[in-house]
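Heads up, one of the protein chains got dropped from this complex, but the rest are sitting where they should.
Labels A, B, C and D are assigned to the chains in the order they are written; within every chain, residues are numbered from 1.
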Amino acid sequence: MDLIIKGFKEAAKILLSLDSQVVEITKLTLKISGSATLVALLIGIPLGLFLALYRFPGRRLVASLINTGMGLPPVVVGLFLALLFWRSGPLGFLEIMYTPFAMVAAQVVIALPLVTGFTMAAVGALDPDIILQARALGASKAQALLVVLREARLGTLAAAMAGFGGIISEIGAVLMVGGNIKNQTRVLTTAIVLETRMGRFEAAIALSIILMTLSFTVNYLLTTIQQRGSNNWPRRYLR
Amino acid sequence: MDLIIKGFKEAAKILLSLDSQVVEITKLTLKISGSATLVALLIGIPLGLFLALYRFPGRRLVASLINTGMGLPPVVVGLFLALLFWRSGPLGFLEIMYTPFAMVAAQVVIALPLVTGFTMAAVGALDPDIILQARALGASKAQALLVVLREARLGTLAAAMAGFGGIISEIGAVLMVGGNIKNQTRVLTTAIVLETRMGRFEAAIALSIILMTLSFTVNYLLTTIQQRGSNNWPRRYLR
Amino acid sequence: MAAPLLKVENLKQIYSGSTILDIDSFELNSGEPTVIFGPNGSGKSTLLRLLALLERPSAGKIFYGESEVGPKNSLFFSREVALLLQRPIFFSSSVRENIIFGLKARKVEKSRIEEGLKEVALLFKLESLLSKRPHELSGGQAQRVNLARAFILKPKLLLLDEPFSALDAAIREELISSLKRAITKTSQTTLFVTHHREEAALLAKRMVVMLDGKIVQDGGVDEVFTKPAGLEVAKLIGIETILHGRIEERLGELAKVIVDGGSFIVDVSGAPGNEVTLFIRPEDVFIAKERVSSSIRNWFEGEIVEVNSLGRLFLLTLNSGFHLKAMVTGLAREELGLDVGAKVWAGVKSSSIHAVKE
Amino acid sequence: MAAPLLKVENLKQIYSGSTILDIDSFELNSGEPTVIFGPNGSGKSTLLRLLALLERPSAGKIFYGESEVGPKNSLFFSREVALLLQRPIFFSSSVRENIIFGLKARKVEKSRIEEGLKEVALLFKLESLLSKRPHELSGGQAQRVNLARAFILKPKLLLLDEPFSALDAAIREELISSLKRAITKTSQTTLFVTHHREEAALLAKRMVVMLDGKIVQDGGVDEVFTKPAGLEVAKLIGIETILHGRIEERLGELAKVIVDGGSFIVDVSGAPGNEVTLFIRPEDVFIAKERVSSSIRNWFEGEIVEVNSLGRLFLLTLNSGFHLKAMVTGLAREELGLDVGAKVWAGVKSSSIHAVKE
Partner (left out) sequence: APAQKAKPANENLILSTTTSTQDSGLLDGLIPIFEEEYGYKVKVVAVGSGEAIQMGKDGNADVLLVHSPADEETFMNEGFAGERLAVMHNDYVLLGPENDPAHVKGMKVAEAFKAALDKGAVFVSRADNSGTHKKELKIWAEVGVTPSGANYLESGQGMGDSLTLASEKGAYILADRGTYLSMKGSLSLVILTEGENILFNPYHVMTLNKAKFDKVNHEGAADFVKFITDPKTQDFISKFGTGEFGQPLFYPDAA
């Protein structure tokens, strides 16, 4: 208990002093996980839409692969990407191992199934005639798809949150392909692990608080968008 | 590349030999993550239903907290639970640190926000009158809630998959509170990390393959249930 | 006297601050087919939801038989009722599963479920659609499924919210007559909402008219159709001629009423000078080439200014100082040459003019 | 001659293996209000979806004006059309946003959107509902929003799939007459589906009857109502008396037809011995206490066996060897004492009996 309280005190100190090291790490974390989330959304949402809206042979298999991709262990992702990116690996010539780029790549791989899978689920649960309705009023295909996304926003924004939350808090993959190199690839999670291994639990707690504050802030904003105007429920049918 | 091929060969060997050590680790992994998923579903689904169906002051805040909980870093969960469970911590007297029980607890904490958040999103996206319709035909409240869950199954099963997939592949928390103790708390992810650290990449790859096979199998089964009869989409409105 | 099947006292429903429903009292006896009639937004669907015990009222009491409905017995009583929703929602399973949903919820045994299914599938012509999914149905087919899943329950009280919408004319008429037979035979109590006068007249004996959440008239269908309680009700039941006037003199039971452009002998109480509104249904106006001697007291000569086809019935507008609408058959129209510009006589019986003092 | 607004050739739609729609050809000219009539599941909604270019047909061509519709111009032409869906879906935003959705999609400027909104809000009595959310509306209010969001687009072609369902009688009638005015004034081409004969007769000039995915009759509304193309159409348009018989002898233009229980003089071609079906609309049967001398050729004496109220019109069933249905007004019923058991005479003009050779 003592330790926890001490941790919070230390956290407050570190936060208030705005340690430049900590600020750098935080910035890098946001940059990496932010861009990874963005990339995952840019690929995952159209992909999820496509899988939900079109029927083609093998669709169910692809859906299964996407869903099982949600269980892709970050360590495994890290390991496989490392095997690819290492000098000895087939993509070694790119020289991206131990760079933020490699970390973004790993995080995209982790977030993509989440975003795709949940977009698919959310869109698939809509009334299919929503597209018909939009088109009947003159929406173009693109406009109709936007309507679909807007109506599915509870799910897709939850997907974005799960994706962002999953990768900003992830350690296995970034450690493997990033290497936790100070000033280069050290992000909040890897820093937390390092502090913990060094037995500096207060510092670890302080960094955890920063990490959580970050992910809380982003997800709070997204929740606000998500829940906006979603007061459909409830009538009083269950009281 | 070489390494990857060697890895797969080694993996095949280990898998075929049914190494008793590996079997034990696999069983433990399934037991821990399976029961954690179950607990998370048992708490998360009712909670998600409640949050989606009832309006009360502060609901939006709780929803935000749940959603941001999706970004709870496993390392942080691990660290905080460790601080609680260690002998020096407030719950030290329970003596559950470095036991499977502690690992289940940590994984429940990680999976719960996912399950709750996505159940909430999936149910919230349904037509609210679905309950009215079920009750109008004589369903009891419990039966009406079951109908709601069945109609929201695309989302809730995706939530179950994300939850299970997230925790079976998670390392930060189980390492911290489980300790990767041989024959006691060593699970697939911690074993993979250990093998990697020891430079035994083939073994690490072999274990990764087992882990992925496991999570693939479970999620494939769930996808099959999820997609059963969900051929609402599409009519041909977008061709 | 036996308690009515259903009784309601001071029932109120308030949504986001505005009172949607406010009913002092309402009773329903077993086996009395009743229709609720009222403009859009008058609270009909809300009332049905409350009677089916699906919502908690903001205030008021509901009795089934002798018992007041409360949290303890509400599931029991809600299963004695089936409500057909105006906007149905289908569960994403087969048509078959949708139809037997209510019986399954009541844990009825399999063989009886199959029996019931067969019966309603026949009645609503759903045999070939049972294995389809609801979104593959046409609008009318879907409504038939909606009907089937309420009827299969054979509840003590059937609440039907616009049950015939989307049905084609042939099926609608067939269904109405078989329903009528079923209602009389099994004395299944039915309370339904419709916006079509013929459906109301064909099926119901009693008519409850709602306006703005309140019951404004409650009586026999004939009574409502002949003596609507006010202007809005009159419009709703299709009275096209509404005239304002003043009693000039009393003629015993009857009175002479002056309107702008003419005068009527009507059956109304009140002293000379009293203001009255006259309601005249187009079906009650008799059109002839010349004034014929009969019990008809009011005769007007006029020119036809508009003719509207309603299929093979025609709605004429006659100008005889004031505008009078009359309904004639295609046959009469041909025989009498009732086209725009034709001069004809119109007769209205005193007893079929509904006069309301203002 | 100018190209029709819309032309369709060999249009087919196949869902999961079964042919839902199969139309050889269909044309629609500007400013010609047309109704599609047909039983449930006959493919009406499917046809409208295809005409609105929302689905790809399995086969066939659609022309708008001179141009065949293809992937390149389909967005353009789909924006010249607005389709009101039978089962509307509302977007989870305000009523206001729902109404202006189509204009926004077309990137119409704000001030014109506001104008349009004002106009339809007035027409459909939605002023007080604009800031509500769709799920807070009553059934009829929702349908009015559905109407408003199609009408605000002022498209060249308006496709309406059961536009008046759920509307209360007063609003329905008001709307129909204002629509009628608008259609004639702006020569807005309108193609609509309804299951109510009066709505069809009131609004449309042309009537297209569909059965099983095919167009089986296409002509003036009056023509379809008087000369239905077959048994099913006859039932659909409310012909209650359908008799099978055989031509006994020719009487010049006319022929004497023997049916089970009696005989008719009808206007039909064909040699003696030919089988014919006679369709008699209840509105075309004249009821009198005794046979009156007039141009009516067919007279039967019979007994009233059933009386059904349709409000203030009544449907009588007469037994005079065969069953004959007749429609009378409440007035006539009272005057003539037309109750079950009464003996009366029924007259039917030769010209109003529709005879079809089998």
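Throughout what follows, a contact is a pair of C-beta atoms (placed from the backbone, for glycine too) under 8 Å apart; a residue touches a chain by one contact, two chains touch by 3 or more.
Because the structure is a prediction, the values reported are computed rather than measured.
Visitor: Consider the whole complex, including the chain that is not shown, and state which of A:R59, A:K141 or A:R200 touches that chain.
Guide: With A:R59, A:K141 or A:R200 as choices, the missing chain is touched by A:R200.
Visitor: I'm checking contacts with the chain that's been left out. Which of B:N67, B:T196 or B:T223 qualifies?
Guide: Of these options, the touching residue for the absent chain is B:T196.
Visitor: Looking at A:A40, A:L84, A:L154 or A:L175, which makes contact with the chain not pictured?
Guide: Final answer for the missing-chain contact: A:L175.
Visitor: So which bits of chain B touch the chain we can't see?
Guide: Listed in rising order, the touching residues are 3, 86-88, 92, 95, 97-98, 179-182, 184-185, 194, 196-199, 201.
Visitor: At which residues does chain A meet the chain that is not included here?
Guide: 3, 86-87, 97-98, 175, 179-184, 186, 190-191, 194, 196-201
Note that only the chains that are shown with their structure count from here on.
Visitor: When you check each chain against chain A and chain C, which touch both of them?
Guide: Touches both chain A and chain C: B, D.
Visitor: Chain A to chain D: how many Å between their CA centres?
Guide: 56
Visitor: For chain A versus chain B, what separation do you get between their C-alpha means, in angstrom?
Guide: 16
Visitor: Of all the residues in chain C, which ones touch at least 2 other chains?
Guide: In chain C, the residues touching two or more other chains are 54, 87, 135.
Visitor: For chain B, what residues touch not just one other chain but two or more?
Guide: 127-129, 132, 135, 141, 151, 230-232, 235, 237
Visitor: Can you list the chain A residues touching chain D in their complex?
Guide: 127, 129-130, 132-141, 143, 147, 150-151, 229-232
Visitor: If you look only at chain A, which of its residues touch chain B in the complex?
Guide: 1-4, 7, 52-55, 60, 63-64, 67-76, 79-80, 83, 88-90, 114, 117-118, 120-129, 131-132, 135, 141, 144, 151-152, 154-155, 157-158, 161-162, 164-166, 168-172, 176, 188-189, 192-193, 196, 201, 204-205, 208, 211-212, 215-216, 218-220, 222-224, 226-227, 230-235, 237-238
Visitor: Which of the residues in chain D come into contact with chain C in the complex?
Guide: Residue list for chain D touching chain C: 15-16, 38-41, 44-45, 86-87, 136-142, 144, 161-162, 165-173, 195-198, 200-202, 221-222, 225-226, 232, 235-238, 281, 283-286, 294-295, 308-313, 327, 329-331, 334-335, 349, 352.
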